[in-house]
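Just one protein chain is left out here, and the rest sit where they should.
== chain A ==
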Amino acid sequence: MKLIYFAWVRERIGLAEEEVELPAGIETVSDLLHWLRGRGENYESALQAQDMIRVALDKEHSDHSDAVAGAKEIALFPPMTGG
């Protein structure tokens, strides 16, 4: 699946997007964030305020308790500041 990052999440991770294979046991958005934080200091620094991170599954806002199964593109980003 494709992970895509925006704003300071993108900057702290150091990537705009990447393809990943999720290990078994990653069922929810929350599981995904936990797993990513263990992948390196850059991920930990980007995602440590985990509750604040917003996640979109295939371009739709989701909750951290939502299942990630079936999503092709998962986007992680800070709270939005448009308008």
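Simple rule for what comes next: a residue touches a chain if its C-beta (ideal position, glycine included) is under 8 Å from a C-beta of that chain, and two chains touch if they have at least 3 such contacts; residues count from 1.
Throughout what follows, contacts and distances are computed from a predicted model.
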Protein name as given in UniProt for the chain not displayed, "ABC transporter permease", "Molybdenum cofactor biosynthesis protein MoaE", "ATP synthase subunit b" or "HEAT repeat domain-containing protein": "Molybdenum cofactor biosynthesis protein MoaE"
Touching residue (missing chain; options A:2, A:34 or A:61): A:61
Candidates A:38, A:70 or A:83 - the one touching the absent chain: A:83
Touching residues on chain A - with respect to the absent chain: 4, 6-8, 56, 59-61, 75, 77-83
